[in-house]
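Left out: one protein chain. Kept in place: all the others.
A, B and C are the chain letters, set down in written order, and residue numbers restart from 1 in every chain.
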Amino acid sequence: MGLRERLVRFAAERPRSFVVATPGGAGARLVVEEELRRRGWRAVASPVGADVLVVCGEPGAELAQAIEVVWADVPGPRARVQVAAGVRREAVARALDGAAAELADVPRQWADAAERVAAGPWTPDDSGDEMSGHGGGHGGHEQGGHAAHGDMGGDGDGGHEHHMGAPGGVAMAERADDRDGLKLDVLHVPLGPVLSDWPAGLRVSLTLQGDVVQDAEVGVLGGAGDGVVEWGGLAVAHLDSIGRLLAVAGWAAAAERARILRDDVRAGVDRRVEVERFARQVGRSRTLRWMIRGLGVIDRAAVERYGLTGVAARYPGDVADRLAGRFVEARKALGGGADVELDDPAALLRVLPSLLVGAELAAARLIVASLDPDLAREPVHG
Amino acid sequence: MRTVVFWVLALAAVGFGVAVFRVDSMARATFALLASFLCVGGTMVLLDLHYLGVLVVLMMIMEMMVMAVFMIMYMMNPAGLMPMSMLHNRRGALIISGAVLVALVAGVWTVDWPERAGRPPGDPTRALGEAVMGAQMPVMIVVGVAILATMVSAVVLATDRGRYDGGDR
Amino acid sequence: MTLQAFLTLAAALFAVGLYGALSQQSIVMLMMGLELMINAVLVAGAAFWFYLAPASADGQVLVLVAVTVMALEMAMGFAVVTALMRARDVDVTDDAGDLKG
Partner (left out) sequence: MLPWSIGVVWFNAMEVVAWVSVWMVGWGTNSAFPLVGGYRFLAQGLAYELPHMFALITVALGAESLDFGEIARAQDGLWFVVWMPVAFLVYLLSVLAMAFWGPFGHPVGHDLAGGAVLELAGPDRLVFEAGRYALLVVASAAAVPLFLGGGAGPLLPGWAWALVKTYLVLALLVWVRHRLPVIRMDRFMTAAWVVLIPATLVQMLVVGIVVLG
């Protein structure tokens, strides 16, 4: 085997994978995440830095289109894995091995690359309709891209390969009243359905000034599955939400620990003592409390007005209160407590815009992660 | 050798200076100005003013980054798309600045400058430090008060309520 | 690398800055012209110190003050532009000429 094959095989041994979840595919996502950790493969946050695109569950029509655009963003050599909703660990293992083999298959990757070169560089007008709604990786490229903070694509900025000659062809950033009395550029950025640690199938199109949210409009991209998700217990769902919130807060070590505990509990191992200690450790972190205090406050009146149920209702307050609430609920669920009323996703989606307006982009992500609506239970529409 | 370096830096500084008003993107104008300042900082290092040269480099990079923020924020019309400067005052400006240039250069080359008084000290930075802390102390006090006054007035002028919710807390 | 050469560089920078300040519509670009002119003062100050009076550090203090003035000018300029934007939503010099006689 020549040096080149050996090098290619070595490079393809530990590819970076970008996991995409569809509303019905949460169960599959858990299995995939556990399998990736077992193999030591890194899950990355953006398709541009990924080699393998793993799609969990069957996406609906629009979500599939969004995934197509994200798939076009994955640089070669690249491989794609489609995992069904109710998948078993062995099937996932086989699929990932297939992906690694595909990455090491040089002729096939050359063919794929040649075909992409033939398709020519990306230009805005052929990039599909407005509803492409693809995810964070490519978020601002369509609408926001050209109005990148008032500085026109036309004047050639860095790596953009095509030049917008005629000014008419460029969507100029329209200006709107700022919260501060100024009239500044407005940027439309979708926190798209395809984004890491983001509720599957949710699409929040934000109107940004700077990185402050002026206006938020929530949409749901349905999954094609039957919509029922077997989490394997309420504690697993809560630990998963905690893990995603901690990942969005940037605390990778704690997020990883939450996910390990989640997988152990899902496998039936008794982890009550560890969850107890983990809850205390996260509770003690002053930096975390300093960062998430006072964000997305839901008071009693908001609970009634939007008909909220579940964690958001039982633990009114800010993101920190909801995080603490989730820990309490997870411990209760582990102790075999009575099953409590779940959060109603539709109500969460109704309350979201009012929480996001005025928040910064990072705060908006934290607020959504703290609510973490599970859209699989949402009656699929649109 | 120093002369060659000087002329390279000088031409670069003036070239970037002209580019500031030639280029059509706000970010490029800012970075052209930054490049011009870096060249000036370089010339000052040539004059053995190491401390002041590097200080100019340090200060100007930070200033130009903040300026880039404001340039892009306030340049509502994208310079590339809608030409900004009207023609008539461009020609007038050209004439005035040309006249000023000719006058200055004439002055530079005709006046016979006095001979140098004294030798440059071994370490100009130490000399600057002692002067600023000693004889020139009033200058530093005035500059300090001016900075404070600017900070206060800039904040008063600029902030109305603050675009972040926390502004009014 | 004589005094005349440095002063010619300073004169050139000053002229470019003056041209920019006079010809540009936008206040922000006008301020960049002013910055270039102060840049010229920097070069002139350093040259005078080195070629005429290196013994005392007064020339260096002048350069230090020039750098500070440049920072203050920029800060005040942007504060004025922000206030102007909030009051009148304009940043072009023509519409802000109320004080003109």
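Keep this in mind: a residue touches a chain if its C-beta (ideal position, glycine included) is under 8 Å from a C-beta of that chain, and two chains touch if they have at least 3 such contacts.
Being a predicted model, the structure only gives us computed values, none of them experimental.
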| item | value |
| --- | --- |
| Interface partners of the hidden chain - shown chains only, full complex considered | A, B |
| Touch with the omitted chain, as defined above, among A:A79, A:V204, A:L221 or A:A249 | A:A249 |
| Chain not shown: contacting residue from A:E58, A:D197 or A:D263 | A:D197 |
| Contact with the hidden chain (one of B:L11, B:M65, B:A117 or B:A135) | B:M65 |
| Contact footprint on subunit B, counting only the chain that is left out | 27, 31, 34, 45, 50-51, 53-55, 57-58, 61-62, 64-66, 68-69, 123, 125, 164, 166 |
| Hidden partner chain, residues of subunit A it touches | 44-46, 48-49, 75, 135-141, 144-146, 148-149, 151, 153, 157-160, 187, 189, 195-197, 208, 210-211, 246-254, 256, 285, 287-288, 290-291, 360-363, 365-366 |
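Here is the rule we go by: only the chains that are shown with their structure count from here on.
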| item | value |
| --- | --- |
| Rounded Å distance between subunit A and subunit B, as computed from the means of their C-alpha atoms | 45 |
| Rounded Å distance, subunit A centre to subunit C centre (Cα mean) | 48 |
| Interface hub residues of subunit A, defined as touching at least two other chains | 180-181 |
| Subunit B, residues touching no fewer than two other chains | 75-76, 160 |
| Partner subunit C, residues of subunit B touching it in the complex | 2-3, 6-7, 10, 13-14, 17-18, 20-21, 29-30, 33, 36-37, 40, 43-44, 46-49, 52, 55-56, 59, 63, 66-67, 70-71, 74-76, 84-86, 89-90, 92-94, 96-98, 100-101, 104-105, 108-109, 113-114, 116-121, 124, 127-128, 130-132, 136, 139, 143, 146-147, 150-151, 153-155, 157-158, 160 |
| Complex contacts: residues of subunit A adjacent to subunit C | 180-183 |
| Complex contacts: residues of subunit C adjacent to subunit A | 82, 85-86, 89 |
